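Reviewing the structure listed below.
Just one protein chain is left out here, and the rest sit where they should.
A and B are the chain letters, set down in written order, and residue numbers restart from 1 in every chain.
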Amino acid sequence: MASTIVLPGEPLGPSATNIPGPGSHIHAGHLFSSLAGPLAKSSTSKSTPNPTLTVARPSGILIPETGTTVLGRITRTNPRLANLSILALGPSGEHTCRDSFPAIIRQQDIRATEIDKVKVAESFRVGDVVRATVISLGDERSYFCSTAKNELGVVMAVSEGGNQMVPVSWREFLDERTGARELRKVAKPV
Amino acid sequence: MAADPSPAPTSLSFPRSTFAKLTPGPFLHAHLKQNPPIRPSGRTLTQFREQQITTGSLTHSHGSAVVRLGDTTVVCSVQGEILKAADIPSPPDESADNEDLLETLGLLVPNIELSTGCSPAHLPGNPPSTLAQSLSWKVRTLLYGSEIVNPEDLQIMFTAPKIDEEDDAPVPEVKAYWTLYLDIMFISLDGNPFDAAWLAVMAALRTTRLPRASWDADREAVVCSPALEHYAHLTLHTTPVTATFAVFSTANPLKQRSEAESWVLTDPDTSEEEVCREALTVTVDGKRVLGIDKAGGRVIGMEAVEECVKLTFARWKEVSTILP
């Protein structure tokens, strides 16, 4: 079903009878589009009599927001935190970022349980690909991320012998070639 | 949990572009491992990207070309200006070697500009990067070394008229030279800037038309004829064509050298350049090799160089027919 394409500045409807969704803005009592993309109108119900008008961005999400699931690579670790370079947005990284965003995963945000006993070196190594969620916009340098959920954590890792490893438990990866196991905070396969 | 020996590929169903971004090396490797090897863009190992050449679109230049090599787009403009012989601070000797005259005087001035926003890595506001400087120098070296232009073609001569009958026949004098400024600006960069830049330089030089210049003894200056029919093409003596190759290798200090596999990729794009540590550029003209430039790595040996030279000769045949 082809939805209408609207352009920035195109009027969408009066603000009295419509709710502005992402991709739109209000000016002088009227809703206008902020993006060039397809217009979507949400369904109405008794509790929400007014439809929400949304304009989708064809290129998808552009920067991480609080609550976004992201994929990134670990660039540095130290005993208190790990530095993550966010490379793609979305649970399976649907939107790759043109520039990577710097982020930090603090020791207390790595897991949900026993957070004071967590060791960063046993959870992440430099070069690991990690799935995390953004918990805060952070300071001017980095976003803050967390992997404190079952489906968050390391998704791809390379062993010390240089081979790709496979996950075997929530704590371990296995290098099939050498048989060695390494400790990581593993993301549960979805 | 019991150890699961089999890999779990179904747990990682990322879109292609995400894999390419997260693990670019293994992504390229997985493609090259196929039989026959294929590149992520769909090209074969020895396939160049499609090129498009348009000439003559710039009004203020004596010659210009826009070249598209895949997603790499570059504009080259040739502008001629006059250098008066009298202005040269240390004029070369009369008997000076003709071959070096062009270079000594510096009559060909190429400059490559990358900081045009042609890719997120090349934003303006910085002085030319090492890459831009080295590309400019490579173009300069090839221009002078290939002797594509001779100093005689750029000289503006003047023969003083005989004043008295008893004077000897007047000797023609070089009063000025044409200086060619080649400005190469990248609009979009997706790998292999040198081949695209050189192709643009060739196309622009071959379509360059300079006005007819003569020395006005009264004004002591060079004056050009405005008539369009007096404009003349530059005489070009060679047709150098370049080809660049990148080498992708799985060699790893953690593994045995014998286990490593490698592939030579022709005309690499940005995603391939980023995971390759070795590169080779071959320049040929007709049946002669003008230069081989290799950087980094230890995969390419004599055999591979010969292969690449063969490919470059084939490329020469292709390009010399489509050049304007």
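Criterion: contacts are C-beta pairs under 8 Å (C-beta built on N, C-alpha and C of every residue); 3 or more make two chains touch, one makes a residue touch a chain.
Just so it is clear, contacts and distances are computed from a predicted model.
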*Between "AP-4 complex subunit mu-1 isoform X2", "GDP dissociation inhibitor", "Exoribonuclease phosphorolytic domain-containing protein" or "Ribonuclease H2 subunit C", which matches the UniProt record of the unshown chain?*
"Exoribonuclease phosphorolytic domain-containing protein"
*Out of B:Arg16, B:Arg257 or B:Lys287, which is the one that touches the chain we can't see?*
B:Arg16
*Omitted-chain contact residue, chosen from B:Ile53, B:Ala213 or B:Ile300*: B:Ala213
*Over the whole complex, note the residues of subunit B touching the chain we left out.*
7-9, 11-12, 15-16, 19, 23, 26-27, 30-31, 33-34, 38, 40-43, 57-61, 64, 71, 73, 75, 77, 79-84, 87-90, 105-107, 109-111, 113, 116-120, 123-125, 127-128, 133, 136-137, 140, 179, 181, 183, 185, 187-190, 211, 213, 221-228, 270
*What subunit A residues would touch the chain not displayed?*
5, 7-11, 23, 25, 27, 32, 34-38, 57-59, 62-63, 98-102, 129, 137-141, 155-156, 164, 166
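Keep in mind that, in the parts below, only the chains that are shown with their structure count from here on.
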*asked:* Counting only Cα atoms for the centres, state how far subunit A is from subunit B in Å.
replied: 42
_So in the complex, the part of subunit B that touches subunit A is made up of which residues?_
1, 3-5, 7-8, 10-15, 17-18, 20-23, 26, 120, 252, 254-255
*Hey, which residues of subunit A end up touching subunit B in the complex?*
71, 73, 87-88, 92-94, 96-99, 129, 155-156, 160-162, 164, 166-170, 174, 176, 189-190
